[in-house]
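Have a look at the structure below before the remarks.
Note that this complex is displayed minus one protein chain, with the remaining chains in position.
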Amino acid sequence: MKRRLPDPVEAVEVTPDLERRAERAERWRGFRLAVPAYVYLIVLFAVPLVLVGVYSFASRSRTGQPLLHDWNLDSVKRLADSAFLQIAWRSILLALLTTIICLVVAYPFSYYIATRSERTRNVLLVFVMIPFWSNFLVRTYAWKVLLGADGIFTRIGEALGLWGQLLFTMPAVLIGLIYGFLPFMVLPLYASIERLDWSLVEAARDLYATGPKAFRRVTLPLSRPGIIAGSILVFIPSLGAYVTPDILGGAKTTLLGNYIVNQFLAARNWPLGSSISMAIMIVMLLATVLYFRSGGRTL
Amino acid sequence: MTTGRDRSMTTRRLDRILAGHSALVYLFFYLPLAVLVFFSFNDSRFANRWEGFTLDWYRAIPKDQALMNSVKNSLIIALESTAVATVLGTMAALSLERYKKWLGKRTFDALLYLPVIIPDVTMAVMLLIFFTQINQALGLTTIILSHIAFNISFVAIVVRARVSNLDPSLEEAASDLYASRWKSFRKVTLPLILPGVLGGALLALTLSLDDVVITSFVQGPGATPLAVEVFARIKRGVTPIINAVSTLMLVASILLILGSLLIQRRQGSATRGG
Partner (left out) sequence: MKRVICLLIPMALLAAACGDDDGGTAAEPVACEAGETDGNLDLYNWSEYIDPDLIPAFEAEYGVSVTETFFESNEVMLAQIQAGGAAYDLIVPSDYMVSIMAEEGMLIPLTKAAIPNLANLDPKFTGLPFDPTGDYSAPYQWGTTGIGFAYEALGEDFEPSWAVIFDPDPSYVGQISMLNDAREALGAALKYLGYSVNTTSEAELQEAVDLLKSIKPAIAKFDSDQYEDDLVGGEVMIAHGWSGDFFFAFDDTDGWEDFGYFIPEEGAVAWVDNMAIPRTADAVCTAHTFIDFMLDAENGAALTNYNFYASPNAAAAEFVDPEILGDESIYPPDDVFERLEFIADTGAFELKFQDAFTDVKN
(Lines give C-alpha, C1' and ligand atoms only; values in the text may rest on other atoms or scores of the structure.)
Protein backbone atom coordinates (compact mmCIF):
# COMPACT_ATOMS: atom_id res chain seq x y z
CA MET A 1 0.00 0.00 0.00
CA LYS A 2 2.61 2.41 1.09
CA ARG A 3 5.27 2.23 -1.55
CA ARG A 4 8.33 4.40 -1.34
CA LEU A 5 9.31 5.98 -4.59
CA PRO A 6 12.92 5.31 -5.46
CA ASP A 7 14.99 8.32 -4.67
CA PRO A 8 16.08 9.78 -8.00
CA VAL A 9 19.42 11.04 -6.68
CA GLU A 10 20.57 8.14 -4.62
CA ALA A 11 18.82 5.06 -5.86
CA VAL A 12 18.89 2.33 -3.25
CA GLU A 13 18.51 -1.19 -4.41
CA VAL A 14 15.33 -2.55 -2.85
CA THR A 15 16.23 -5.96 -1.56
CA PRO A 16 13.56 -8.28 -0.10
CA ASP A 17 15.37 -8.07 3.19
CA LEU A 18 15.18 -4.30 3.31
CA GLU A 19 11.53 -4.41 2.40
CA ARG A 20 10.77 -6.87 5.16
CA ARG A 21 12.60 -4.77 7.65
CA ALA A 22 10.79 -1.63 6.55
CA GLU A 23 7.52 -3.46 6.88
CA ARG A 24 8.33 -4.63 10.35
CA ALA A 25 9.29 -1.12 11.39
CA GLU A 26 6.04 0.14 9.94
CA ARG A 27 4.00 -2.40 11.90
CA TRP A 28 5.86 -1.52 15.04
CA ARG A 29 5.05 2.15 14.55
CA GLY A 30 1.39 1.36 14.07
CA PHE A 31 1.35 -0.69 17.23
CA ARG A 32 3.13 1.97 19.25
CA LEU A 33 0.62 4.55 18.19
CA ALA A 34 -2.22 2.40 19.48
CA VAL A 35 -0.59 1.41 22.76
CA PRO A 36 -1.90 4.20 25.01
CA ALA A 37 -5.52 3.73 24.00
CA TYR A 38 -5.10 -0.04 23.93
CA VAL A 39 -3.74 -0.23 27.46
CA TYR A 40 -6.30 2.26 28.72
CA LEU A 41 -9.19 0.29 27.29
CA ILE A 42 -7.89 -3.03 28.56
CA VAL A 43 -7.53 -1.72 32.11
CA LEU A 44 -10.59 0.50 32.27
CA PHE A 45 -12.89 -1.39 29.97
CA ALA A 46 -11.99 -5.00 29.24
CA VAL A 47 -11.16 -5.93 32.81
CA PRO A 48 -14.26 -4.27 34.34
CA LEU A 49 -16.34 -5.83 31.56
CA VAL A 50 -15.23 -9.27 32.64
CA LEU A 51 -16.09 -8.37 36.23
CA VAL A 52 -19.68 -7.63 35.25
CA GLY A 53 -19.80 -10.30 32.54
CA VAL A 54 -19.41 -13.10 35.07
CA TYR A 55 -22.64 -11.96 36.70
CA SER A 56 -24.48 -13.27 33.62
CA PHE A 57 -24.05 -16.69 35.14
CA ALA A 58 -24.79 -15.68 38.71
CA SER A 59 -28.08 -16.01 40.51
CA ARG A 60 -30.01 -13.38 42.43
CA SER A 61 -30.12 -13.70 46.19
CA ARG A 62 -33.34 -13.12 48.08
CA THR A 63 -32.29 -9.53 48.76
CA GLY A 64 -31.08 -8.92 45.23
CA GLN A 65 -27.38 -9.60 45.61
CA PRO A 66 -25.71 -11.36 42.70
CA LEU A 67 -24.46 -14.72 43.95
CA LEU A 68 -21.56 -16.25 42.10
CA HIS A 69 -21.10 -19.59 43.80
CA ASP A 70 -24.25 -20.90 42.22
CA TRP A 71 -23.30 -20.77 38.52
CA ASN A 72 -26.15 -21.27 36.10
CA LEU A 73 -27.54 -20.31 32.73
CA ASP A 74 -30.96 -19.14 33.91
CA SER A 75 -30.42 -15.52 33.00
CA VAL A 76 -28.97 -16.39 29.64
CA LYS A 77 -31.96 -18.62 28.89
CA ARG A 78 -34.36 -15.77 29.63
CA LEU A 79 -33.08 -14.01 26.51
CA ALA A 80 -35.28 -16.37 24.52
CA ASP A 81 -38.48 -15.26 26.33
CA SER A 82 -41.05 -13.94 23.91
CA ALA A 83 -41.63 -10.90 26.13
CA PHE A 84 -37.96 -10.00 25.91
CA LEU A 85 -37.78 -10.61 22.16
CA GLN A 86 -40.79 -8.37 21.69
CA ILE A 87 -39.07 -5.58 23.63
CA ALA A 88 -35.87 -6.05 21.65
CA TRP A 89 -37.66 -6.05 18.31
CA ARG A 90 -39.62 -2.90 19.14
CA SER A 91 -36.45 -1.11 20.20
CA ILE A 92 -34.57 -2.16 17.09
CA LEU A 93 -37.35 -0.82 14.85
CA LEU A 94 -37.38 2.48 16.70
CA ALA A 95 -33.60 2.80 16.54
CA LEU A 96 -33.60 1.92 12.86
CA LEU A 97 -36.24 4.52 12.09
CA THR A 98 -34.30 7.13 14.08
CA THR A 99 -31.11 6.29 12.19
CA ILE A 100 -32.72 6.49 8.76
CA ILE A 101 -34.40 9.82 9.44
CA CYS A 102 -31.20 11.23 10.94
CA LEU A 103 -29.26 10.15 7.86
CA VAL A 104 -31.75 11.67 5.44
CA VAL A 105 -31.83 14.96 7.35
CA ALA A 106 -28.12 15.11 8.15
CA TYR A 107 -26.66 14.29 4.75
CA PRO A 108 -27.72 17.39 2.83
CA PHE A 109 -27.11 19.44 5.95
CA SER A 110 -23.54 18.18 6.37
CA TYR A 111 -22.99 18.55 2.65
CA TYR A 112 -24.01 22.17 2.84
CA ILE A 113 -21.72 22.91 5.79
CA ALA A 114 -18.81 21.05 4.22
CA THR A 115 -19.02 23.08 1.03
CA ARG A 116 -18.77 26.50 2.74
CA SER A 117 -15.54 28.42 3.09
CA GLU A 118 -13.20 27.11 5.76
CA ARG A 119 -13.99 29.68 8.43
CA THR A 120 -17.77 29.49 7.92
CA ARG A 121 -17.53 25.73 8.02
CA ASN A 122 -16.06 25.65 11.50
CA VAL A 123 -18.51 28.20 12.84
CA LEU A 124 -21.46 26.32 11.39
CA LEU A 125 -20.22 23.06 12.86
CA VAL A 126 -19.71 24.47 16.34
CA PHE A 127 -23.19 25.94 16.25
CA VAL A 128 -24.55 22.45 15.68
CA MET A 129 -23.06 21.36 18.99
CA ILE A 130 -23.77 24.40 21.16
CA PRO A 131 -27.38 23.44 21.99
CA PHE A 132 -26.05 20.21 23.41
CA TRP A 133 -23.91 21.96 25.97
CA SER A 134 -27.04 22.96 27.82
CA ASN A 135 -28.42 20.50 30.30
CA PHE A 136 -29.91 17.34 28.81
CA LEU A 137 -32.86 17.24 31.16
CA VAL A 138 -34.01 20.85 30.72
CA ARG A 139 -33.59 20.38 26.97
CA THR A 140 -35.93 17.41 27.12
CA TYR A 141 -38.35 19.40 29.29
CA ALA A 142 -38.29 22.11 26.63
CA TRP A 143 -39.42 19.49 24.14
CA LYS A 144 -42.19 18.56 26.53
CA VAL A 145 -43.41 22.15 26.32
CA LEU A 146 -43.13 22.20 22.52
CA LEU A 147 -45.03 18.92 22.13
CA GLY A 148 -47.51 19.48 24.99
CA ALA A 149 -51.14 20.59 24.90
CA ASP A 150 -50.29 24.25 24.22
CA GLY A 151 -47.04 23.57 22.40
CA ILE A 152 -46.20 24.98 19.00
CA PHE A 153 -46.05 21.50 17.42
CA THR A 154 -49.53 20.73 18.65
CA ARG A 155 -50.80 24.08 17.33
CA ILE A 156 -49.25 23.47 13.91
CA GLY A 157 -50.68 19.96 13.76
CA GLU A 158 -54.12 21.15 14.73
CA ALA A 159 -54.02 24.03 12.27
CA LEU A 160 -53.13 21.61 9.49
CA GLY A 161 -55.64 19.11 10.79
CA LEU A 162 -52.97 16.41 10.72
CA TRP A 163 -52.21 15.57 14.32
CA GLY A 164 -53.17 16.49 17.86
CA GLN A 165 -51.02 16.48 20.97
CA LEU A 166 -47.90 14.43 20.36
CA LEU A 167 -46.62 14.40 23.94
CA PHE A 168 -46.74 10.93 25.53
CA THR A 169 -46.95 9.18 22.16
CA MET A 170 -44.44 7.28 20.04
CA PRO A 171 -43.95 10.14 17.51
CA ALA A 172 -42.84 12.34 20.42
CA VAL A 173 -40.25 9.74 21.36
CA LEU A 174 -39.05 9.63 17.77
CA ILE A 175 -38.72 13.43 17.60
CA GLY A 176 -36.81 13.45 20.86
CA LEU A 177 -34.42 10.74 19.72
CA ILE A 178 -33.80 12.40 16.37
CA TYR A 179 -33.09 15.67 18.11
CA GLY A 180 -30.69 14.07 20.55
CA PHE A 181 -28.76 12.00 18.04
CA LEU A 182 -28.75 14.15 14.91
CA PRO A 183 -25.37 15.71 15.80
CA PHE A 184 -23.89 12.22 16.09
CA MET A 185 -24.77 11.76 12.44
CA VAL A 186 -23.68 15.23 11.35
CA LEU A 187 -20.16 15.09 12.80
CA PRO A 188 -18.79 12.02 10.98
CA LEU A 189 -20.71 12.86 7.80
CA TYR A 190 -19.20 16.33 7.79
CA ALA A 191 -15.75 14.93 8.47
CA SER A 192 -15.93 12.63 5.49
CA ILE A 193 -17.70 14.94 3.02
CA GLU A 194 -15.38 17.82 3.76
CA ARG A 195 -12.50 15.64 2.68
CA LEU A 196 -14.01 14.59 -0.65
CA ASP A 197 -11.82 14.94 -3.66
CA TRP A 198 -13.87 17.49 -5.58
CA SER A 199 -11.94 16.92 -8.78
CA LEU A 200 -13.40 13.43 -8.83
CA VAL A 201 -16.87 14.87 -8.43
CA GLU A 202 -16.09 17.25 -11.27
CA ALA A 203 -14.94 14.44 -13.47
CA ALA A 204 -18.06 12.50 -12.64
CA ARG A 205 -20.15 15.50 -13.63
CA ASP A 206 -18.48 15.54 -17.00
CA LEU A 207 -18.81 11.80 -17.34
CA TYR A 208 -22.38 11.22 -16.26
CA ALA A 209 -23.83 14.55 -17.29
CA THR A 210 -26.65 14.43 -14.74
CA GLY A 211 -26.13 15.60 -11.18
CA PRO A 212 -28.04 12.83 -9.40
CA LYS A 213 -26.13 10.16 -11.25
CA ALA A 214 -22.79 11.74 -10.43
CA PHE A 215 -23.89 11.95 -6.83
CA ARG A 216 -24.94 8.34 -6.69
CA ARG A 217 -21.88 7.01 -8.47
CA VAL A 218 -19.19 9.15 -6.90
CA THR A 219 -20.10 11.44 -4.01
CA LEU A 220 -22.15 8.90 -2.10
CA PRO A 221 -19.64 6.03 -2.28
CA LEU A 222 -16.82 8.39 -1.34
CA SER A 223 -18.66 9.55 1.78
CA ARG A 224 -19.54 6.02 2.81
CA PRO A 225 -17.18 5.91 5.80
CA GLY A 226 -19.03 8.89 7.24
CA ILE A 227 -22.41 7.30 6.62
CA ILE A 228 -21.38 4.11 8.35
CA ALA A 229 -19.76 5.83 11.32
CA GLY A 230 -22.76 8.14 11.72
CA SER A 231 -25.24 5.28 11.51
CA ILE A 232 -23.38 3.36 14.20
CA LEU A 233 -23.22 6.42 16.44
CA VAL A 234 -26.97 6.98 16.09
CA PHE A 235 -28.31 3.45 15.98
CA ILE A 236 -26.54 2.07 19.02
CA PRO A 237 -27.23 4.84 21.53
CA SER A 238 -30.85 5.13 20.41
CA LEU A 239 -31.23 1.40 20.98
CA GLY A 240 -30.29 1.95 24.61
CA ALA A 241 -31.99 5.31 25.17
CA TYR A 242 -34.45 5.41 28.02
CA VAL A 243 -34.74 8.88 29.52
CA THR A 244 -36.14 10.46 26.37
CA PRO A 245 -38.69 7.67 25.81
CA ASP A 246 -39.73 7.86 29.46
CA ILE A 247 -40.23 11.62 29.56
CA LEU A 248 -41.64 12.25 26.08
CA GLY A 249 -43.35 8.91 25.57
CA GLY A 250 -44.83 8.53 29.03
CA ALA A 251 -43.05 5.20 29.68
CA LYS A 252 -46.07 3.25 28.50
CA THR A 253 -44.12 0.71 26.51
CA THR A 254 -40.94 -0.97 27.62
CA LEU A 255 -37.88 -0.48 25.45
CA LEU A 256 -34.54 -2.23 25.69
CA GLY A 257 -32.93 0.71 27.50
CA ASN A 258 -35.57 0.84 30.25
CA TYR A 259 -35.57 -2.91 30.53
CA ILE A 260 -31.85 -3.15 31.19
CA VAL A 261 -31.82 -0.22 33.61
CA ASN A 262 -34.74 -1.79 35.40
CA GLN A 263 -32.86 -5.05 35.88
CA PHE A 264 -29.90 -3.27 37.43
CA LEU A 265 -31.99 -0.91 39.56
CA ALA A 266 -35.62 -1.59 40.47
CA ALA A 267 -35.43 -5.36 40.07
CA ARG A 268 -31.89 -5.61 41.46
CA ASN A 269 -31.46 -8.51 39.10
CA TRP A 270 -27.87 -7.98 38.01
CA PRO A 271 -27.53 -11.43 36.42
CA LEU A 272 -30.30 -10.71 33.91
CA GLY A 273 -29.11 -7.15 33.29
CA SER A 274 -25.63 -8.41 32.67
CA SER A 275 -26.63 -11.20 30.32
CA ILE A 276 -28.80 -8.88 28.21
CA SER A 277 -25.92 -6.41 27.95
CA MET A 278 -23.48 -9.11 26.96
CA ALA A 279 -25.93 -10.43 24.36
CA ILE A 280 -26.35 -6.96 22.85
CA MET A 281 -22.61 -6.45 22.67
CA ILE A 282 -21.97 -9.81 21.07
CA VAL A 283 -24.73 -9.38 18.49
CA MET A 284 -23.60 -5.86 17.60
CA LEU A 285 -19.97 -6.83 17.32
CA LEU A 286 -20.78 -9.83 15.14
CA ALA A 287 -23.02 -7.72 12.95
CA THR A 288 -20.24 -5.18 12.43
CA VAL A 289 -17.64 -7.85 11.76
CA LEU A 290 -19.87 -9.69 9.29
CA TYR A 291 -20.73 -6.44 7.59
CA PHE A 292 -17.11 -5.57 7.03
CA ARG A 293 -16.18 -9.10 6.02
CA SER A 294 -18.84 -9.09 3.31
CA GLY A 295 -18.33 -5.46 2.36
CA GLY A 296 -14.62 -6.07 2.31
CA ARG A 297 -13.76 -2.66 3.68
CA THR A 298 -12.70 -1.50 7.06
CA LEU A 299 -14.08 1.71 8.37
CA MET B 1 -12.69 24.17 -2.78
CA THR B 2 -15.34 25.46 -5.11
CA THR B 3 -13.04 27.18 -7.58
CA GLY B 4 -13.22 25.69 -11.00
CA ARG B 5 -16.50 24.06 -10.25
CA ASP B 6 -19.25 24.29 -12.69
CA ARG B 7 -21.44 27.10 -11.43
CA SER B 8 -24.42 26.28 -13.53
CA MET B 9 -27.99 27.26 -12.82
CA THR B 10 -28.80 23.86 -11.37
CA THR B 11 -25.88 24.01 -8.98
CA ARG B 12 -26.98 27.35 -7.72
CA ARG B 13 -30.54 26.17 -7.30
CA LEU B 14 -29.37 23.08 -5.48
CA ASP B 15 -27.27 25.27 -3.24
CA ARG B 16 -30.30 27.34 -2.38
CA ILE B 17 -32.34 24.26 -1.54
CA LEU B 18 -29.52 22.99 0.65
CA ALA B 19 -29.30 26.36 2.38
CA GLY B 20 -33.02 26.30 3.06
CA HIS B 21 -32.84 22.78 4.40
CA SER B 22 -29.93 23.70 6.65
CA ALA B 23 -31.76 26.72 8.00
CA LEU B 24 -34.64 24.42 8.95
CA VAL B 25 -32.26 22.02 10.67
CA TYR B 26 -30.77 24.88 12.68
CA LEU B 27 -34.28 25.97 13.59
CA PHE B 28 -34.94 22.44 14.83
CA PHE B 29 -31.74 22.56 16.89
CA TYR B 30 -32.46 25.94 18.44
CA LEU B 31 -36.23 25.80 18.96
CA PRO B 32 -36.06 23.92 22.29
CA LEU B 33 -33.20 26.18 23.26
CA ALA B 34 -35.42 29.21 22.79
CA VAL B 35 -37.96 27.60 25.12
CA LEU B 36 -35.23 26.80 27.62
CA VAL B 37 -33.94 30.39 27.66
CA PHE B 38 -37.47 31.81 27.76
CA PHE B 39 -38.40 29.85 30.88
CA SER B 40 -35.22 30.91 32.67
CA PHE B 41 -37.02 34.24 33.12
CA ASN B 42 -40.22 32.64 34.37
CA ASP B 43 -41.61 33.82 37.66
CA SER B 44 -42.68 30.31 38.69
CA ARG B 45 -40.75 27.20 39.52
CA PHE B 46 -42.55 25.22 36.84
CA ALA B 47 -41.35 25.00 33.31
CA ASN B 48 -44.74 24.69 31.71
CA ARG B 49 -46.61 27.77 32.91
CA TRP B 50 -45.59 31.33 32.17
CA GLU B 51 -46.19 33.51 35.24
CA GLY B 52 -44.32 36.68 34.33
CA PHE B 53 -40.79 37.97 33.93
CA THR B 54 -38.15 37.74 36.64
CA LEU B 55 -34.38 37.68 37.03
CA ASP B 56 -34.64 35.91 40.38
CA TRP B 57 -33.33 32.60 39.06
CA TYR B 58 -30.16 34.29 37.86
CA ARG B 59 -29.76 36.04 41.20
CA ALA B 60 -30.19 32.74 42.99
CA ILE B 61 -27.31 31.04 41.15
CA PRO B 62 -24.38 32.41 43.20
CA LYS B 63 -26.22 31.54 46.41
CA ASP B 64 -26.76 27.93 45.40
CA GLN B 65 -23.46 26.41 46.54
CA ALA B 66 -24.29 22.89 45.41
CA LEU B 67 -25.11 24.15 41.95
CA MET B 68 -21.99 26.32 41.62
CA ASN B 69 -19.89 23.42 42.78
CA SER B 70 -21.48 21.08 40.27
CA VAL B 71 -20.86 23.49 37.38
CA LYS B 72 -17.21 23.69 38.38
CA ASN B 73 -17.01 19.89 38.57
CA SER B 74 -18.66 19.58 35.16
CA LEU B 75 -16.15 21.87 33.53
CA ILE B 76 -13.17 20.10 35.09
CA ILE B 77 -14.48 16.67 34.13
CA ALA B 78 -15.50 17.63 30.60
CA LEU B 79 -12.30 19.48 29.70
CA GLU B 80 -9.89 16.94 31.17
CA SER B 81 -11.63 13.88 29.81
CA THR B 82 -12.06 15.47 26.38
CA ALA B 83 -8.40 16.43 26.14
CA VAL B 84 -7.12 12.98 27.03
CA ALA B 85 -9.72 11.09 25.01
CA THR B 86 -9.10 13.24 21.93
CA VAL B 87 -5.37 12.53 21.95
CA LEU B 88 -5.72 8.81 22.63
CA GLY B 89 -8.66 8.40 20.26
CA THR B 90 -6.88 10.19 17.42
CA MET B 91 -3.77 8.07 17.87
CA ALA B 92 -5.90 4.95 17.86
CA ALA B 93 -7.68 6.05 14.71
CA LEU B 94 -4.41 6.79 12.91
CA SER B 95 -2.95 3.49 13.96
CA LEU B 96 -5.94 1.55 12.69
CA GLU B 97 -6.32 3.39 9.42
CA ARG B 98 -2.76 4.22 8.41
CA TYR B 99 -0.72 1.21 9.37
CA LYS B 100 -0.57 -2.31 8.12
CA LYS B 101 -1.86 -5.13 10.14
CA TRP B 102 0.05 -5.27 13.36
CA LEU B 103 -0.24 -7.94 15.97
CA GLY B 104 -3.51 -7.61 17.87
CA LYS B 105 -4.96 -4.99 15.53
CA ARG B 106 -8.22 -6.90 15.05
CA THR B 107 -8.72 -7.29 18.79
CA PHE B 108 -8.02 -3.64 19.32
CA ASP B 109 -10.51 -2.74 16.61
CA ALA B 110 -13.21 -4.76 18.38
CA LEU B 111 -12.27 -3.47 21.82
CA LEU B 112 -12.54 0.07 20.53
CA TYR B 113 -16.16 -0.52 19.51
CA LEU B 114 -17.37 -2.02 22.75
CA PRO B 115 -17.67 1.20 24.80
CA VAL B 116 -20.04 2.55 22.14
CA ILE B 117 -22.15 -0.58 22.13
CA ILE B 118 -22.37 -1.29 25.85
CA PRO B 119 -25.52 -0.03 27.61
CA ASP B 120 -24.76 2.91 29.92
CA VAL B 121 -25.96 1.27 33.06
CA THR B 122 -23.88 -1.84 32.46
CA MET B 123 -20.76 0.24 31.99
CA ALA B 124 -21.71 2.13 35.14
CA VAL B 125 -22.03 -1.01 37.22
CA MET B 126 -18.84 -2.55 35.90
CA LEU B 127 -16.77 0.56 36.55
CA LEU B 128 -18.20 0.86 40.04
CA ILE B 129 -17.21 -2.71 40.79
CA PHE B 130 -13.80 -2.21 39.22
CA PHE B 131 -12.94 0.97 41.12
CA THR B 132 -13.93 -0.51 44.43
CA GLN B 133 -12.01 -3.72 43.73
CA ILE B 134 -8.82 -1.74 43.17
CA ASN B 135 -9.60 0.42 46.22
CA GLN B 136 -9.87 3.63 44.26
CA ALA B 137 -11.98 6.07 46.30
CA LEU B 138 -14.95 7.37 44.32
CA GLY B 139 -14.74 11.02 43.33
CA LEU B 140 -13.66 13.35 40.53
CA THR B 141 -10.84 11.00 39.50
CA THR B 142 -13.12 8.04 38.96
CA ILE B 143 -15.57 10.17 36.99
CA ILE B 144 -12.83 11.52 34.71
CA LEU B 145 -11.31 8.05 34.18
CA SER B 146 -14.75 6.69 33.26
CA HIS B 147 -15.51 9.49 30.83
CA ILE B 148 -12.18 8.97 29.07
CA ALA B 149 -13.00 5.26 28.80
CA PHE B 150 -16.12 5.86 26.73
CA ASN B 151 -14.92 8.97 24.93
CA ILE B 152 -11.82 7.39 23.36
CA SER B 153 -14.07 5.25 21.21
CA PHE B 154 -16.36 8.04 20.12
CA VAL B 155 -13.40 10.22 19.13
CA ALA B 156 -11.78 7.34 17.28
CA ILE B 157 -14.91 6.62 15.25
CA VAL B 158 -15.28 10.21 14.09
CA VAL B 159 -11.56 10.62 13.31
CA ARG B 160 -11.48 7.33 11.39
CA ALA B 161 -14.26 8.50 9.12
CA ARG B 162 -11.89 11.30 8.23
CA VAL B 163 -8.60 9.44 8.02
CA SER B 164 -9.72 6.56 5.81
CA ASN B 165 -9.20 7.42 2.13
CA LEU B 166 -6.87 10.28 2.95
CA ASP B 167 -4.41 10.41 0.12
CA PRO B 168 -1.29 8.73 1.56
CA SER B 169 0.96 10.24 -1.09
CA LEU B 170 0.70 13.62 0.60
CA GLU B 171 2.12 12.27 3.79
CA GLU B 172 4.83 10.43 1.95
CA ALA B 173 5.85 13.54 0.16
CA ALA B 174 5.96 15.22 3.54
CA SER B 175 8.09 12.56 5.15
CA ASP B 176 10.49 12.98 2.25
CA LEU B 177 10.42 16.71 2.71
CA TYR B 178 10.72 16.91 6.47
CA ALA B 179 13.32 14.95 8.30
CA SER B 180 11.36 14.15 11.41
CA ARG B 181 8.20 12.12 11.51
CA TRP B 182 6.73 14.40 14.16
CA LYS B 183 7.25 17.43 11.96
CA SER B 184 5.61 15.77 8.99
CA PHE B 185 2.71 14.81 11.23
CA ARG B 186 2.31 18.34 12.52
CA LYS B 187 2.70 20.06 9.18
CA VAL B 188 0.77 17.71 6.94
CA THR B 189 -1.24 14.96 8.61
CA LEU B 190 -2.69 16.96 11.46
CA PRO B 191 -4.05 19.79 9.31
CA LEU B 192 -5.56 17.17 7.02
CA ILE B 193 -7.38 15.30 9.78
CA LEU B 194 -8.12 18.35 11.91
CA PRO B 195 -11.82 18.57 10.99
CA GLY B 196 -12.23 15.00 12.17
CA VAL B 197 -10.31 15.65 15.37
CA LEU B 198 -12.34 18.78 16.04
CA GLY B 199 -15.56 16.86 15.44
CA GLY B 200 -14.42 14.07 17.74
CA ALA B 201 -13.50 16.51 20.48
CA LEU B 202 -16.85 18.29 20.21
CA LEU B 203 -18.63 14.97 20.50
CA ALA B 204 -16.54 13.95 23.51
CA LEU B 205 -17.21 17.26 25.25
CA THR B 206 -20.93 16.90 24.69
CA LEU B 207 -21.07 13.31 25.87
CA SER B 208 -19.13 14.18 28.99
CA LEU B 209 -21.37 17.11 29.87
CA ASP B 210 -24.50 15.01 29.33
CA ASP B 211 -23.60 11.76 31.02
CA VAL B 212 -25.77 10.93 34.00
CA VAL B 213 -25.93 7.19 34.42
CA ILE B 214 -22.25 6.28 34.56
CA THR B 215 -21.37 9.36 36.56
CA SER B 216 -24.04 8.80 39.20
CA PHE B 217 -22.59 5.37 39.92
CA VAL B 218 -18.95 6.41 40.14
CA GLN B 219 -19.37 9.78 41.86
CA GLY B 220 -18.16 10.35 45.39
CA PRO B 221 -18.85 12.86 48.17
CA GLY B 222 -18.93 16.43 46.82
CA ALA B 223 -17.87 15.45 43.29
CA THR B 224 -21.26 15.72 41.60
CA PRO B 225 -21.27 17.33 38.14
CA LEU B 226 -24.18 19.42 36.88
CA ALA B 227 -25.94 16.71 34.87
CA VAL B 228 -26.20 14.42 37.88
CA GLU B 229 -27.08 17.28 40.22
CA VAL B 230 -30.01 18.16 37.97
CA PHE B 231 -31.15 14.56 37.87
CA ALA B 232 -31.07 14.34 41.62
CA ARG B 233 -33.27 17.43 41.78
CA ILE B 234 -36.00 15.81 39.70
CA LYS B 235 -37.61 14.44 42.81
CA ARG B 236 -38.54 17.90 43.94
CA GLY B 237 -38.95 19.30 40.44
CA VAL B 238 -36.20 20.94 38.45
CA THR B 239 -36.53 24.69 38.91
CA PRO B 240 -35.74 27.33 36.25
CA ILE B 241 -32.45 27.93 38.04
CA ILE B 242 -31.16 25.09 35.86
CA ASN B 243 -32.48 26.89 32.78
CA ALA B 244 -30.67 30.01 33.99
CA VAL B 245 -27.39 28.14 34.44
CA SER B 246 -27.78 26.51 31.04
CA THR B 247 -28.46 29.89 29.47
CA LEU B 248 -25.34 31.37 31.03
CA MET B 249 -23.26 28.42 29.86
CA LEU B 250 -24.63 28.81 26.34
CA VAL B 251 -23.87 32.52 26.29
CA ALA B 252 -20.39 31.87 27.64
CA SER B 253 -19.60 29.21 25.03
CA ILE B 254 -20.93 31.38 22.20
CA LEU B 255 -18.81 34.31 23.40
CA LEU B 256 -15.79 32.07 23.74
CA ILE B 257 -16.17 30.80 20.21
CA LEU B 258 -16.78 34.23 18.70
CA GLY B 259 -13.77 35.52 20.65
CA SER B 260 -11.48 32.82 19.37
CA LEU B 261 -12.69 33.45 15.82
CA LEU B 262 -11.88 37.12 16.19
CA ILE B 263 -8.40 36.33 17.43
CA GLN B 264 -7.91 33.88 14.58
CA ARG B 265 -8.97 36.48 12.07
CA ARG B 266 -6.65 39.10 13.53
CA GLN B 267 -3.73 36.68 13.58
CA GLY B 268 -4.56 35.63 10.06
CA SER B 269 -4.43 39.21 8.77
CA ALA B 270 -1.32 39.97 10.83
CA THR B 271 0.67 37.13 9.32
CA ARG B 272 -0.58 38.01 5.88
CA GLY B 273 0.39 41.64 6.42
CA GLY B 274 3.84 40.84 7.78
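Note that the chains take the letters A and B in the order they are written out, and that residue 1 is the start of every chain.
Everything below uses one rule, namely that contacts are C-beta pairs under 8 Å (C-beta built on N, C-alpha and C of every residue); 3 or more make two chains touch, one makes a residue touch a chain.
Predicted model, so just to flag it, every value in this text is computed and none were measured.
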Out of A:Val39, A:Ile100 or A:Ala266, which residue would touch the omitted chain in the full complex?
A:Ala266
What does the interface between chain A and the hidden chain look like in terms of residue numbers?
42, 46-47, 50-51, 53-54, 60-69, 83, 86-87, 148-149, 167-168, 246-247, 249-254, 259, 262, 264-269
Contact set of chain B toward the excluded chain (per top definition)
44-49, 66, 104, 106-107, 110-111, 125, 128-129, 131-133, 136-138, 142, 216-217, 219-224, 229, 231-237
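Following the convention adopted for this analysis, only the chains that are shown with their structure count from here on.
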In whole angstrom, the CA-centroid distance of chain A from chain B equals 15
Which residues of chain B touch chain A in their complex?
1-2, 4-6, 10-11, 14-15, 17-19, 21-22, 25-26, 28-33, 35-36, 39, 47-48, 87-89, 91-92, 94-105, 108-127, 129-130, 133, 145-146, 148-149, 152-154, 156-162, 164-168, 172, 192, 195-196, 198-200, 202-203, 205-206, 209-210, 212-213, 226-227, 230-231, 234, 238, 242-243, 245-247, 249-250, 253-254, 257, 261, 264-265
Listed in rising order, the residues of chain A that touch chain B in the complex are 1-2, 4-5, 23, 26-31, 33-34, 36-38, 40-42, 44-49, 51-52, 105-106, 108-109, 111-113, 115, 117, 119, 121-139, 141-146, 148, 152, 179, 182-184, 187-192, 194-195, 197-198, 202, 205, 211, 222, 225-226, 228-230, 232-233, 236-237, 240, 243, 256-257, 260-261, 264-265, 270, 273-274, 276-277, 280-281, 284-285, 288-289, 298-299
